[in-house]
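Complex shown without one protein chain; remaining protein chains in place.
Per-chain residue numbering starts at 1, and chain names A and B are given in the order in which the chains are listed.
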Amino acid sequence: MGRYILQRLFLFVPTFIGITLISFLITHLAPGDPAELLAGGGLGAGVAAGISVEKRGTVDQALAEWRAQFGLDRPLHVQYGVWLKNLFTLNFGDSFKDNQPVAGKILERLPVTVKLNILSLLLVYLVAIPLGVYSATHSYSFGDQVTTFTAFVLFALPIVWAGTMAIVFLGGGDFLYLFPPGGLTSIDYSPEWPLWERLKDQAWHLFLPVVLLSYGGFAGLSRYMRTGMLEVLGQDFVRTARAKGLSESIVIYKHVLRNSLIPMVTILASILPGMISGSVIIETIFSIPGLGQLGYQAVLARDYPIVMALFTVSALLTLLGILISDILLSVVDPRIAFGRRQS
Amino acid sequence: MSWRKVLIGVILGGLLLIAGVERAFDGQETGSVTGDWLLLHMLSDPEQLNPLTSNDAGASSILGYIFQGLLTRDPRTLELKPLLAESRPVISADKLTYTFKIRRDATFQDGHPLTGEDVLFSIKAIKCPLVNAPFLRVYYASVVDAELVDDYTIRFVTKEPYFLNENVLGGIDVLPRHYYDPDNLLKDVTVRELNRETSRQPDNSKRFADHFNKSYNRRPMGSGPYKFQSWKTGQEVMLVRDQNYWGNGKRGIDQPYLDVYRYRIINNPDAALVRLKSGGLDTMNLQPLQHLRQTRSKRFQKDYQKLLYFSPGFTYIGWNNALPIFQDKRVRRAMTHLTNRKQMVKAILFGLGKVIDSPIYRFRPEYDESLVSIPYDPQKALGLLGEAGWKDTDGDGLLDKVIDGKSTPFRFEIKFNSGNTIRKSVVLTLQDELKKHGITVTVRQLDWTIFLDDVRNHKFDAMVLGWAMSVNEPDAFQVWHSSQADNKGSNMISYKNSRVDKILEDYRREFDPKKRSELYREFQRILHDEQPYTFLFMGRSISAVQRRFQGVKVLPIGGLRPLEWWVPRSSRKYSSKITAQ
Partner (left out) sequence: MAVNRAGRRGYWSHVWRQFKRNRLAVGGLYVVLGLLTIAVLADLISSDKPYYMRYRGIDYFPIFRGYLVKLGVTKWPPELLNVNYKELGTERALFPPVPYRPDGIDLTAPFADPSLGHWLGTDKLGRDVMAGIIHGARISLSVGFVSVGISLLIGVSLGALAGFFGSWVDLVISRVFELMLAIPTFFLLITIAAVMPPSIFLTMAIIGLTSWVGIGRFTRNEFLKIRNLDYVTAAVALGVSSRSVMFRHILPNALAPVMVSVVLGVAAAILVESSLSFLGIGVPADLVTWGSILNEARSNTFAWWLAVFPGAAIFVTVLAYYMVGEGLRDALDPRLRGSEG
């Protein structure tokens, strides 16, 4: 097993380098220059201020100075080398925007995104597992079909639409004001509030984003659960248990459910990293200061170090997720040899 | 994007205007008292709160309360007045040397006295090429040298005579040397040395810049009336009135009244409005639709007053004057005739704006009142185009003209930056209008950086962009002088007119305001005739302010000035538990 893990890790190296290289090339070769972006403000302002900018030469010099400061004047392969070298010391560089270390900026926003995603993951499991169990135990019944159909409708519901509709109709515009149209806490929120008030306020703000982030997951997971359970139901030990005269509910909830829950856990590892990049839209719609928003704004501002860091962190998490679910899967089901996964 | 630009412009231009704590003592309203808080809205976090390296509007407005310059402008007359200086500078006969005497009673927020050493340090910090402020440094390129005459007198030497130099020098934010350069690394580095290129900088200059760039981005400290208290990313920036402000009770120095400024960061304007209505904000800028549709209720009117004012900035369509199609002024005039600017203001700006015809702010004395707006008139436009040789000769419904022996259809591309809905609406409207007259327009929406790059390199046929307008003495040299076309300057449309060049040059050397105005009126008439831009409109801003604040007035040049606001004891909402550390 140790050898298998080592082998997997070894194979991750080229993949990882490939990902960083792709993201590096995309960010650095893309048209547009972060220095010009920063200069835009200054130049426009100069005119307004009625202050003379002697010659464009000076601005060009200013741009060159700025590029040199961030090492952007060096050849691409050198820049990439430096970036990779820094990565080994977990140094993601400084943001172009405010010279602050990228790692710090990411850590600052990480809790928000993690909170959002963990809550919605919980919600997905809490809803999808009972749904899946119901569908499996009542397979092909009318109820099963309705459940499946509903899950599908939700799956097909575009998050941009649902989010916009929620804000238009529930977010205090011209219609209802049931939920805040954005943000994480009320304006006068303070840590001195009693715990209950704080929780209530946070829940009120997080409700829509969490629901919107989750509903799409119900379909996939509940169907996964249903299949898993149907498979277990067909196995010998279930027949034996029934034959022993155990009541149906004990058979279902003690034996079948437990066995079919295990694969559900394994797919957790593969869902989590994806959700982080998936929160871009939700964080944009609800103006939540999380990683998704940070990333999107960094892309627009050509803040390369942040974009690179997000690609890297996200890729690392995913690779780790793949590894963990591989291991879990083989632990759960020894029939799966340590080899390449099928599917 | 444009409003951001405008804001930066206003703030840099009127650095002192907003930072200024100037107010006639005798003009003080009766009954103004200190106390209460002000909850302001900010759309996004400031990038950083370093007075030199910050480059965004949000930061500038906050820093304006913390830092002060030697001079300030009266917010109403716009006249330069002393602030940290005792008086306006003594200018040498050759107009090259400026000598400032510094007040002896000014102190920083930590109690340290403010002296000439701090002023000298501040200009050195700006000039230090390794400090990450290349774009600010550009404005100070004309400063050749600076030295202390005595502890409270500083002398600046500039490169050439220029009437705005006093404004530039008076606008230097004075930073406490002991705080921003504790090891006094720049002590022996001279301004002349700092003017050298990066590679020839002394070691100390590098060490200082490294420390300065990194360490002061979230803890500003200056001499202004408000102290920095805290900054919670994505939530709020808080300023607290300095109880020991040096200007307290001083004649001729503006008195601050409100105890606390809390800038609440809310990215979404709709969310901000909801918070305003529930009392979570005291003031915010309203979007046009919020003004027109969402704030009409009696309840809102009871709690909030709305103030409308022009924002000193305008949107324009720039025609690439170097392009064969747009070289002919008749074609450019025709384009203006085809742009239904009145209707645009009505539909796109929801009536909250005004058509403009000149790059000079309407309320400046330099503005030429005699300009007659060019009306929307397709017939006239087609006539002008016909005179210029553009006709539909082959019956395909598209205008064409024989250029270099080839029949060329009238088509061009118009570029603008993404994320600006007003410009997008302008472009789409123009495209649709021109299509009806047989002119094919392709529109290209580009990301801001790419757009800027194309525009600077003259890689466009037409483009939509905005300029901030100066509320102080304007200097249009950079945008309209022919020399600024070839070196990637701001004359992006390659406008070249020798008379205009002459006017712009003379203007800068003219120290008599009357003569300057005359020069600029002529300049505006030439522009009006030649239509190198189709000037579109300037927008109006709307601010909502909670009614408990008194002294809320729109400045003659537009904008509000929270520094003048105060709350009567009886209607006070917050008692200040927060005091400056």
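What we mean here is this: contacts are C-beta pairs under 8 Å (C-beta built on N, C-alpha and C of every residue); 3 or more make two chains touch, one makes a residue touch a chain.
Nothing here was measured: the structure is a model prediction, and the numbers come from that model.
Asks: Decide which residue listed in B:T429, B:S483 or B:Q550 touches the omitted chain of the complex.
Replies: In the complete complex, the chain left out is touched by residue B:T429.
Asks: Of B:G31, B:G419 or B:P556, which one is in contact with the hidden chain?
Replies: B:G419
Asks: Which one touches the absent chain: B:N50, B:T72, B:N267 or B:Q294?
Replies: From the options B:N50, B:T72, B:N267 or B:Q294, the contact with the absent chain belongs to B:Q294.
Asks: Just checking the interface: what residues of chain B touch the absent partner chain?
Replies: Within chain B, the residues that touch the unshown chain are 270, 287, 289, 293-294, 340, 343-344, 346-348, 392, 395-397, 416, 418-419, 421, 424-425, 427-429, 431-433, 435-438, 443-447, 450.
Asks: Touching the hidden chain in the full complex, which residues of chain A are there? Just list them.
Replies: Touch set of chain A with respect to the missing chain: 11-12, 14-16, 18-19, 22-23, 26-27, 30-32, 139, 149, 152-153, 155-162, 164-165, 167-169, 171, 173-175, 220, 223-224, 226-227, 230, 273-274, 276-278, 280-281, 284-285, 295-296, 299-300, 302, 307, 310-311, 314-315, 318-319, 322, 340, 342-343.
Definition applied: only the chains that are shown with their structure count from here on.
Asks: Need the CA-centroid distance for the pair chain A / chain B, whole Å please.
Replies: Chain centres of chain A and chain B, defined by C-alpha means, are spaced 39 Å apart.
Asks: Touching residues of chain B toward chain A in the complex: what are they?
Replies: It is residues 4-6, 8-13, 15, 39, 47-48, 53, 55-56, 129-130, 132, 134-139, 141-142, 162, 164, 167-168, 198, 213-214, 217, 233-235, 264, 266-268, 270-271, 274-275, 278, 280-281, 293-294, 312-313, 419, 447-450, 452-453, 456, 467-470, 472-479, 483-484, 487-490, 508 of chain B that touch chain A.
Asks: In the complex, go through chain A and note every residue touching chain B.
Replies: 31-34, 36-63, 65-66, 68-69, 97-100, 108-109, 167, 171-174, 177, 180-188, 286-287, 289, 293, 300, 302
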